[in-house]
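Once you've had a glance at the structure underneath, I'll fire off some questions.
The complex appears here without one of its protein chains, the remainder shown in place.
When the chains are written out, they are named A, B and C in that same order, and each has its own residue count from 1.
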Amino acid sequence: MSKELAVASGFSEHRCILLPVDQHIVEIVSDSGEGAQTCGQMFGALCAKSGFGVWTVEIIPAEIEPPARSRAGASGNRIRIGSQPVTNAGDCADLVVAFNEQVVYSRIDAGALRAGTLLFLDNCWASDPDPSIRSMYAEAVEDFLRRGYEVSEIPVQEQCRQYTEDPRRGKNMWVLGMLCALYDLDMDLVRRELAQRFARKGDAVIQKNLALLEGGHNWTVKQVERRFHVPARKPAQPMVVMNGNQALGLGIMAAGIELCSMYPITPATSASHFLASVFEQVGGFVHQAEDEIAAIGFAIGASYAGKTAVTITSGPGLALKTEFLGLAVMAEIPLVVVVVQRGGPSTGLPTKIEQGDLLASLYGSPGDSPKIVLAPATIEECFHFMVLARKLAEEFRGPVIVLSDANLATGQQPFPRPSPSLSWLAPPVDQNDWNPDVPPFAWDPKTGLSKRPVPGQKGGEYVLTGLAHDEHSHVAYESAINQRAMEMRSRKLAVLRSALRPPAVHGDAEGDLLVVGWGSTLGAIEEAVDRLRAEGWRVSSLHLRFLSPLEPGLPEIFARFRRVMTVEINYSDTPGQPYIEEGSRRYAQLATLLRAQTLVDVDCWSRVPGSPLPPGAIVEALRPRLEAITRNREVESCTA
Amino acid sequence: MSKELAVASGFSEHRCILLPVDQHIVEIVSDSGEGAQTCGQMFGALCAKSGFGVWTVEIIPAEIEPPARSRAGASGNRIRIGSQPVTNAGDCADLVVAFNEQVVYSRIDAGALRAGTLLFLDNCWASDPDPSIRSMYAEAVEDFLRRGYEVSEIPVQEQCRQYTEDPRRGKNMWVLGMLCALYDLDMDLVRRELAQRFARKGDAVIQKNLALLEGGHNWTVKQVERRFHVPARKPAQPMVVMNGNQALGLGIMAAGIELCSMYPITPATSASHFLASVFEQVGGFVHQAEDEIAAIGFAIGASYAGKTAVTITSGPGLALKTEFLGLAVMAEIPLVVVVVQRGGPSTGLPTKIEQGDLLASLYGSPGDSPKIVLAPATIEECFHFMVLARKLAEEFRGPVIVLSDANLATGQQPFPRPSPSLSWLAPPVDQNDWNPDVPPFAWDPKTGLSKRPVPGQKGGEYVLTGLAHDEHSHVAYESAINQRAMEMRSRKLAVLRSALRPPAVHGDAEGDLLVVGWGSTLGAIEEAVDRLRAEGWRVSSLHLRFLSPLEPGLPEIFARFRRVMTVEINYSDTPGQPYIEEGSRRYAQLATLLRAQTLVDVDCWSRVPGSPLPPGAIVEALRPRLEAITRNREVESCTA
Amino acid sequence: MYGLNLDWEIEPGPRTCTLEDYKGAEARWCPGCGDHAVLNAVHRLARDERWPTERTVVVSGIGCSSRFPHYMSTYGFHGLHGRALPVACGIRSRRPDLDVIVITGDGDCCAIGTAHWIHAIRYNMNLTVLLLDNNIYGLTKSQTSPTTRFGEKSNTHPKGSFFASLNPISVTLGIPNASFVAQTIDWNPPHLYATIKAAHRHQGTSFVRILQRCPHFTPHVFAPAQQDLNQVLLMTHAEGIQLEEPARKLFPNCVEHDPRDLAAARRLADREDVYPVGLFYRKEGALRYDEHTATGIDFTPQQKLDALNRILDRFRI
Partner (left out) sequence: MYGLNLDWEIEPGPRTCTLEDYKGAEARWCPGCGDHAVLNAVHRLARDERWPTERTVVVSGIGCSSRFPHYMSTYGFHGLHGRALPVACGIRSRRPDLDVIVITGDGDCCAIGTAHWIHAIRYNMNLTVLLLDNNIYGLTKSQTSPTTRFGEKSNTHPKGSFFASLNPISVTLGIPNASFVAQTIDWNPPHLYATIKAAHRHQGTSFVRILQRCPHFTPHVFAPAQQDLNQVLLMTHAEGIQLEEPARKLFPNCVEHDPRDLAAARRLADREDVYPVGLFYRKEGALRYDEHTATGIDFTPQQKLDALNRILDRFRI
């Protein structure tokens, strides 16, 4: 590790055209199928391994097989790198490598470019046999220049022909080489990575790809004047880099969960793919069920039998699991349910990010279904929350929903390598005799907590039921028993809450505006807050990990700010639009929860773009509010 | 009608031992299978037809086939009658007829008896061959006397032997005769009713039952000294009497809904039974699907094809319909969804009342799923809300959830006979050509409303999809389109709200305490409020029918009261219990909604007894709060 | 028939009659995907039989194959994963004038949609059901489907599936009241066309399993049978699917099979050495649920109102 870093910087010493940059946003975009995603993922991982801070976001086409050279087909990756840890995808790209001019338009539509963005464009279209393509290309280049991008037309395809017959399938490796040169990466590291990645495909493939890689690298070193150097930091501890779904999978294993029962659904499935490829090494098993109902039922069965299980899904699957979730609450069955949120409602935007399943997680099941709901805010937390969730599920004897999202799922981020310990693993199933005098729901009258017998335990035989029941799990219809059992199940949330600490405030502990967030928006919100604070605004933020129960101390924290608002990636009515008034306005989901619980007039700014909120957009949304608050403050002090 | 009433009062003139009563609560309880339910239902209907105000509640055993002479087996009916319209089941019974002493205990456990209750008890057990039964009976009678009930041991079984070989199957008709005598009903009316009810079973059955009926009547007239007379009111308009599920069924027909697609589930199913028996007469059809998902899918298919459809279910079924509900929101498919609520969570208390599905109706579907949610408060409203719901579903192009409950479903109540009109019926499916320039979602930019093409309309061909889409129903992943479509779907709720009137306050428009309710608790809450007002307390109430969008004007109304609270039959944490603090307390469901929307500190008193809240219990719950508010008011005015 | 606006019944007007008339959005499947072939066959059949676009509804679930309705110019319903059949039955229930075609995938129909599949066959409403079976979950990028063969690798079973694969034909033949059960292959356009045509003509639920190539994820699965038609067994019979002689000659392997013989159909369905194509089974006189569901659609508003008043009066006090 350290050696590699040394080599890298040694290498950079020989070049003087390297511009030091503190952070940079790189995008690589191609037609779907041309491999920009692989290239981007590898570049992200390489940057992380080079000691940079990294955050990646996948650029996913909307269609299964979009036509070539179309906006709908843009596929690729954004990689934000920096000397410091990077916490979000940032605003506009500093540098874009595009395989054709049409996919650039898709990124322009998405607001990803700005005047000054360096744009490297494959120039093969300039000499395309089809005259209409030639002219489209030429027009686009002119347009790009007009828009103020710094366009470099580069001979990607032409160069690739030296190394492969089918340059369409090789461009991505050539571009990877180019990027490694542009960002001054250690080529030894790169070569090793590449060899490892293609190891299973055999030597010929490795050699061909290496040739392309070196080709791109050499060409760039020779031809491109302005290249960059991101000063890498030697991290204090060993680091890992992965995406959020891999982190979930590793966290599941670290928690000692033995069974992942699932039905495929984007963007949750890749977590199970990862598990399917490694789970057996820790003695675990992935069950692909016939549908989502069966998936959760299977997990519940395993859990009833003493084995902690997880079921992973996304919105439409969550909808189908609703009934079984109610059973898990009613019969107090430990269960971890991971929901990797995507755009809704209904089938919605299957590959895109949204934070739209919070209220459905809390309130989806008919009747009173108190359950624990957590949301990791980083990829690192995706890992650690699995251990937490399993423990909570068992301790509090019920379902724990963990809300991840499409952004965490596919983004890559380095974080300190966890050191799993035996204490993280689920304990072995207790098969000792059960004291038959202890009923299966021996609710502690204060906390509602109880221990459960597990099949195999003699003396513990009982019949679990979803009907109203007493502490013996006997069906009971009496008013008092129903009231008490409901109290016991609800009490557990209050008990958990009493064990939580109030959340930390990012920024000053008091001020004009407090921004509250949850989930994957953490980095973008904090970056926005930092920028605004740098501008002099009195703004702070706070990020919740526990959504049910809510973390304690919120009213006290809120009271120290003039205004409180949430920033979320889900839908809320925008004030000022027709018919939308105070009283009819539908708030964002966390805002709704906070309003009901704290009675503070929590405002919200939320959007459903299907993509992460850039910090710049948050800044623009918050600034007018800060201006208004400040104006009011001044008015107040004048009139006072 | 009027003739019958006249005869009835003529009859009563000849008896002078008749005590006039303004209202009375009667219960008839037997072992399950002995027919007390039939007897009670018939008595309720007869009272209604006699011009009394009536409210009935079924007493339903917890078990499929409970053992004879057991508490778990108590089955029967409570009938509250009065000169005035009766709006709820009331508190304790004035008069109970019981087929054995054990079922009386079940009613004692339910708090249904009080000192002074007249208890008529079949005395056959006093001479039972089994000595243990004899002694159980004797002990119970003593116990009942000690508890202060006025016990009459009566020879039901012995008397019945005169008319039938199997008195267990005849007692209920004899008791019906007895009740008719006790409440001075017109026997001609009773005979006609009985003949009609058993018409299909043939003459022999009618004669046998008539004999039992007359037997019970004659015996009572001769043997029972204290009988009652409820002054009947000649209603101003023609009246009907039915239970809430029949009212739903009739309302469905009156709305011109053609298809009811369902899967059996208690307590919703009897609505479909009723429909199945009559629907074809209005050209309608009941589809019993393979499960709840298919049931709603089938209804959605019919609706897409231009036929308004309803699907009826209860909690667990609602859970399964969640995903399709999201599609109906997303693709704007009109649909009426009736949820007859029962005790939850999970399988819960299948035959018992709860108002636990409000939040699941609003927030059950993942993603943002704005939909209309209504709750009828009376059986009459069960009828009329079907017409309303169909119109709203079509006008606002989406699902409308109507929340009934087990209490409305099985209770009987007289109300003015509706006069269905052609304008209530769904219009015929439009098969005119569609203007191809008008897209299938031509959202009005202000209201979000649009008209839909229906298969068969030439020029309107489009592909409905649950994916994010533009106004052409083309799949679209662009941020702006997603944002706009979400806005359009949400806007519709605000538009509907702008067309609603603020709800009326029952009692003074200002005061110390405002009680807010929804659904079947209307009568009990208003009776409780009236009693408290009679005691001098400054309390009013308000009942919501629209839960989404919420009716307008609430903040203004709330502001005129010192405190606002909801009374609901669902779970909330009770302050003062361990770990339950402000901030962790989980509120009742409507209270949660009101708090988030109005930011008023709406308190709640809610319970989950599995039975209707008696007005007396509400009074007891409200009085200490009123005392506290008054104390505070005095303290305030002292310190002021 | 539906109230006041009967014009379309009286004056049908000139019917559409070119392929273009039936094409919707440009199909976005991978090159070589068998779904294209099915789409082409349906386009051609629609043209040849002059389907009225406004009275044709193509219903699907979710999957690559379920994108189908978007590529038609008829009415379409691209609904929820696994739930095409309840929606299709619902459409048909009160609109016997509509022609309802269902497109579903092996995951859509045989995994999450299993219950609806079994019961739709039982209901036997007039639907044409095309199961595009590529032995894989395509849209979600390669997971084992119920029809994935034992040992085949996918992202959820990287070492190979350990399930016996479900045979949609044998299961369907086990359902009483099944009335039309056929199998065809996407890579023989004449047979594909003839089968869909026969299915569409059938009154009742016609269930057609189409072996469909997915060059993206399972290029090898049907490749052998595509290269070597010996692996395909053509079921022939006067009552079966009729092929023109030139097309028929392409199939070296034929068996005469009477589609009224259920036992023989089941035996053929069980064969694992070849892919039988053609009509396994057709039952005359199977019960048709849609003969009941539409009763009363012709009631006039006044009739409804009168009946309702009569019913209401039973509740009169």
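The definition used in the following text is that a residue touches a chain if its C-beta (ideal position, glycine included) is under 8 Å from a C-beta of that chain, and two chains touch if they have at least 3 such contacts.
Worth saying up front: this structure is predicted, and the values here are computed from it rather than measured.
Novice: Using the document's definition of touch, tell me which of A:39, A:86, A:212 or A:250 contacts the absent chain.
Specialist: Of these options, the touching residue for the absent chain is A:250.
Novice: Looking at A:202, A:283 or A:536, which residue reaches the missing chain?
Specialist: The missing chain is touched by A:283.
Novice: Of the residues A:148, A:238, A:502 or A:575, which one touches the chain left out of the display?
Specialist: A:238
Novice: Would you mind spotting which of A:23, A:152 or A:457 touches the chain that isn't drawn?
Specialist: Spelled out, the listed residue whose C-beta touches the missing chain is A:457.
Novice: Would you indicate which residue among A:102, A:157 or A:261 is in contact with the undisplayed chain?
Specialist: Checking the options A:102, A:157 or A:261, the one contacting the hidden chain is A:261.
Novice: Which parts of chain B face the unshown chain closely enough to count as touching?
Specialist: 63-67, 263-266, 269, 272-273, 276-277, 286, 288, 290-292, 316, 346-347
Novice: For chain C, which positions touch the chain that isn't shown here?
Specialist: 111-115, 118-119, 122-124, 146, 150, 162-167, 170-177, 262-263, 266-267, 270, 286-287, 289, 292
Novice: Take the complete complex as the reference. Which residues in chain A touch the chain that isn't displayed?
Specialist: Looking at chain A, the ones touching the missing chain are residues 1, 48-49, 51, 235, 238-242, 246, 250, 253-254, 256, 258-259, 261, 278, 280-285, 287, 289-291, 293-307, 309, 323-324, 327, 414, 417-418, 420-422, 425, 427-433, 455-467, 474-475.
To be clear about the criterion, only the chains that are shown with their structure count from here on.
Novice: Between chain B and chain C, what is the separation of their C-alpha centroids in Å?
Specialist: Computed value for the inter-centroid distance: 44 Å.
Novice: Just how far, in Å, is the C-alpha centre of chain C from the one of chain A?
Specialist: The computed centroid separation for chain A versus chain C comes out at 39 Å.
Novice: If you look at chain C, which of its residues touch at least two other chains?
Specialist: 62, 80
Novice: Residues of chain B that touch two or more other chains: which are they?
Specialist: Residues 323, 327, 465-467, 475.
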